[in-house]
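Just one protein chain is left out here, and the rest sit where they should.
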Amino acid sequence: MTGKPASLLEVRDLTATFHRDGAPSRVVNGISFDIAPGEAVGFVGESGSGKSVTARAVMRLAPEGSSIEWGGRIRFQGQELLSLTEREMRDVRGRRIAMVFQDPMASLNPVMSVGAQIDDMLVRHTGVSTRAARKRTVELLGLVGIRDPAIRADDFPHQFSGGMRQRVLIAISVSCQPDLLIADEPTTALDVTVQAQILRLLMRLRRELGMALMLITHDFGVIAGMVERVYVMHRGDIVESGEVDTLFAAPKHAYTQALLAAVPRIESTRRPA
Amino acid sequence: MTGAAPLLRVRDLSVTFPPRRGRPPVRAVDRVSFDIQPGQTVGLVGESGSGKTTTGRAILQLQPVTGGSVHLLGHQLTGMPRTELRKMRRHMQFVLQNPYSSLHPRMKVADILAEPLKVHGSVPPAQIPERVAELMTLVNMDPAVVKRYPHEFSGGQRQRIVIARALAVNPDFVVCDEPVSALDVRTQAQIVDLLHDLQAKLRLSYLFIAHDLAIVRAVAHRVAVMYGGRIVELGDADDVYDNPAHPYTRNLLEAVPVPDPARQRAKLADIAPDPQFRGRDGEQGPCVFGEDHAATGASEWHEVGPGHGVSCRFWPPGITPPGRP
Partner (left out) sequence: MTDASSRLRSRGQLLVAIGLAMLAVLLLIVALGPSIAPYSPSATSPNSLDGPTALHWLGTDSIGRDLLSRLIVGGRGTLMITFVAVALALAAGLVLGLLSGYVGGRVDLTIMRLLDVVFAFPVFLLAIAVVAALGPTVKNLILTIAVVYTPAMARVVRGPVLSVKRWDHVEAARSVGVGEFAIALRHVLPLVVSPILVQTSLILANTIFTVTALSFLGLGPPPPDPNWGSMLAEARQFMELAPLTVIGPAVAIVFASLTFIVLANGLREMLDVGSR
């Protein structure tokens, strides 16, 4: 690849300030980053590092029940997201930028069949007929690896296992062919073998649909195989960023070094005494 | 290792959950057997629903047992009268996963740590504050903070308090159920180090239950892999991790992401279909090891190396043990 492609997402001096009990607390301290079209970028950090809030900033979603103030600039495909009205923003969410969360059960409507939920999304964002939407829904469920998608489309979320639910959620998120998929700890709640399946699915969809991926995780193992570039976050700042191979091979910042050193290794023979 | 009497001996331990709302009874734990030697750690790994947590609770008699036996220090815990069992609790302790919910929110740390001391009358009342301070020091915390409430501490500090409470009565055996999975990676490493130090200092034995295979490798001498309520593989940690014999163990180890971009990419690029692990109970004919269990009545357990055994259940068709045609 020669020459850097124009940015899909360009974030400059992003700040996020929570307002609770009257006292403002800043959780993201003016960070800047870029994501190119089709690129996979990882954000890694511990709890409280601001990585999830950063992901939500791009969707302009405040965590449940809190008020948050954004600052700085978020340009997506040349459009300034922070100055859009809420109505205009709704058109961006789901259609151009989609998000997958950690807890698939909480993100699905428990009293609606999963097929109906995807139909809804398609009808709302692409304006197709209900019948055309259902055809696409079945395709999508098949695409994310659900067997007998035409039958399972009529099942309710509780009839799926955790991993299958996450597949459904991914089907919903890619239904409108977004240009950017944000995945916030998408496999943290899953078993390790299911995690591997979901990671493979995300890789495949990214390739097939040409989406950019913004992956948020605390797990260095997950991030290692999924992205081209990594941003390491600590207490609201980006402390280090770089190509994934370089960063893992030779972390420069002391914090990154400490984190990497603490990761338990399955092949190590650090034996108890 | 042989010769010394095991500290904990578990034989054919079974737990069946009664039928509920029309669902059939569930064998959550199915004829589980293993030993733990003094001062050693056995890691119990498996995915959600494998029965690992129920096994831990059943060993501590916090869960009614439907079959088999548990011996601790030579005493049979299964079927033991309640008052005697309460006395035995001095020897066995429990560290739970969630450091936020496993401490009483309205009790000060001093009272939390004093409670087991009072229950077992292990130190005279006048010496309790001294022992509490000693326990805080043991888990590398400042004894001056015992007048605070749990919510004033971080997750890692709370887990240290939970460990201190478990150690209050000088136990011999501690069941750690996912003790670090709610913590950040650096805090995880600190707690693992603390558990190591305490084991060396106090000659503790641990049953370390976790879904994170990498963490278990860092703490366990021996490892048991559970699937569908059974132990499918048991052996020294190095043997199980470096030469896994059961296809389920191999599948599990293969799925663990490694913090090495080139290798992790290669792992994800490998698109072998996921194998189906089926049970073989009551099936006729020879098992994967060539033994006809229905005919001989022998156990499903097969030795593949010294102290390293594997079950012949749950082998996907077409897969044979290493070294066999």
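Labels for the chains are A and B, by order of writing; each one numbers its residues from 1.
Assume a residue touches a chain if its C-beta (ideal position, glycine included) is under 8 Å from a C-beta of that chain, and two chains touch if they have at least 3 such contacts.
From a predicted model like this one, the values you see are computed outputs, not experimental measurements.
Visitor: Quick one: which of B:44, B:162, B:180 or B:194 touches the chain that's been left out?
Guide: B:162
Visitor: For the chain left off this view, which of B:14, B:40 or B:93 is in contact with it?
Guide: Once the missing chain is taken into account, the touching residue is B:93.
Visitor: Could you tell me which of B:103, B:216 or B:232 touches the chain that is not displayed?
Guide: B:103
Visitor: Can you list where chain B touches the absent chain?
Guide: 60, 62, 86-87, 89-90, 92-94, 96, 98, 101-106, 115-116, 119-120, 162, 165-166, 168-169
The definition used in the following text is that only the chains that are shown with their structure count from here on.
Visitor: Any idea how many Å lie between the Cα centroids of chain A and chain B?
Guide: Here chain A and chain B have centroids separated by 33 Å.
Visitor: Give every residue of chain B touching chain A within the complex, in rising order.
Guide: Listed in rising order, the residues are 41, 47-48, 184-186, 188-189, 192, 196, 199-200, 211-215, 217-221, 237-238, 241, 251-265, 267-268, 271, 274.
Visitor: Across the complex, what residues on chain A touch chain B?
Guide: Answer in residue numbers: 46-47, 162, 191-197, 199-200, 203, 218-222, 224-226, 244-245, 248, 258-260, 262-273.
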